[in-house]
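Have a look at the structure below before the remarks.
Here the complex is missing a single protein chain, while all its other protein chains stay put.
And now, chain A:
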Amino acid sequence: MATARPVVSIYNFENPSEKTGTMPMPVVLQSPLRPDLVREVHRDMAKNKRQAYAVKPKAGYDTAAESWCTGRAVARIPRAPGGGTHRAGQAAFGNQARGGGMFNPTTIWRRWHRRVNVTKKRHAVACALAASALPPLVMARGHKINQVAELPLVVSDGIQSLTKTKQAKEALKKLGCGEELQKVIDSKSIRAGQGKARNRRYVKRLGPLVIYNEDNGITRAMRNIPGVECAHVDRLNLLRLAPGGSFGRFVIFTEGAFKKLSDIYGTLKSGAPKKKGYTLPRAAMANADLARIINSTEVQSVLRPKMERYTHGIKRNALKSKELMEELNPGSTERRAVQLKSSQKGTPEYDEVQKKKKARIEESKKYNKEHKKGDETFYKTLMKAFEAKAAADAAKKAAEKADDEEDEE
């Protein structure tokens, strides 16, 4: 949007390979693209041409039916009264009954139409016009514009004075719309669905929309060409500019119409002269190039540097992995090696251990010699108790034996 307005060539309608002039692009055609807005407005606007439909108010209820209640071995649904005819006693009223009314009957007082804010509608039209100036969007919508010289396609005013359809068709073909027109003709097919029986038998694709300023015969010349539609620049319809809610219609402007766009819509500063209180939509972001913004020096200079993520990896068990044990417990491999050496014969560590062992055993022997000799050792003191008892028992036995011998004698 900060760039200068591009210049659009005007093509001679009789000889489209030559350009009769140039014109700066109106600001409307540089409006921000808002597909969501166009879709929304189109959805609501499209509802406004609907005709009401409903079932008859009395449908299904035009009987004097009453329930027979219980006791007559029939369901309790209301039944048609009387006799003498099949209808008598048949169920009525319910949606389940044959000839009964429908569930939730459709009504004419359904809210068929939608109101859309005027500004919203105008913004949508501006948006749709802008989209029709962009070849990728027009191609995406399905139009065949490979032979078209330029978008937006502006043609000299002479085309407005065409009266014959043949001439109009020629002019369009010369402008490069031949493929487009052929596409429309080829696409004519019978509509799927009931519409075909309701006077909407055929469907076909849409072709170019010709926007004119003065109708000197152009509408009547173009109206029988399949797919081509005409619109006066003062009365642009979103339903034509963005059919089905998708913007990017292939639009052909006449010189007068193209010039008038600037008169109608004006610029962002001036507002729209012909639309009271209306200014063209502004973009939400003045500079929408995010990559450029992010990588600009203004932004990058205030950022801290990008950091590597902490990765903890899979937990390993230090008791199993010697590497990890060394990492966590520095010097452990060394100490372990020394420890292992001490069980290998011939190494100084082994000798060291053996020396200590010897000293320990010596110590122990010395201790035993001192403390565990004589009568005060554990075993001796233990046995002393037994010996004492044993001696007492022996003495007792001897005494008894002596008594017995005495008695015998």
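Assume contacts are C-beta pairs under 8 Å (C-beta built on N, C-alpha and C of every residue); 3 or more make two chains touch, one makes a residue touch a chain; residues count from 1.
Throughout what follows, contacts and distances are computed from a predicted model.
Novice: Can you work out the missing subunit's protein name as recorded in UniProt? Choose among "Mini-chromosome maintenance complex-binding protein", "Cell division cycle-associated protein 4", "60S ribosomal protein L7" or "Gamma-secretase subunit PEN-2".
Specialist: When "Mini-chromosome maintenance complex-binding protein", "Cell division cycle-associated protein 4", "60S ribosomal protein L7" or "Gamma-secretase subunit PEN-2" are compared with UniProt, the left-out chain turns out to be "60S ribosomal protein L7".
Novice: Which of A:G83, A:P305, A:P348 or A:G374 sits in contact with the chain that's absent?
Specialist: The one listed residue touching the chain not shown is A:P305.
Novice: Please identify which residue in A:A64, A:A197 or A:L319 touches the non-displayed chain.
Specialist: Per the contact definition at the top, the residue touching the missing chain is A:L319.
Novice: Can you tell me which of A:A149, A:L328 or A:A391 touches the chain that was removed from the display?
Specialist: A:L328
Novice: I need the residue numbers on chain A that touch the omitted chain, in ascending order.
Specialist: 292, 295, 297, 300, 305-308, 312-313, 315-319, 324-325, 327-332, 335, 371
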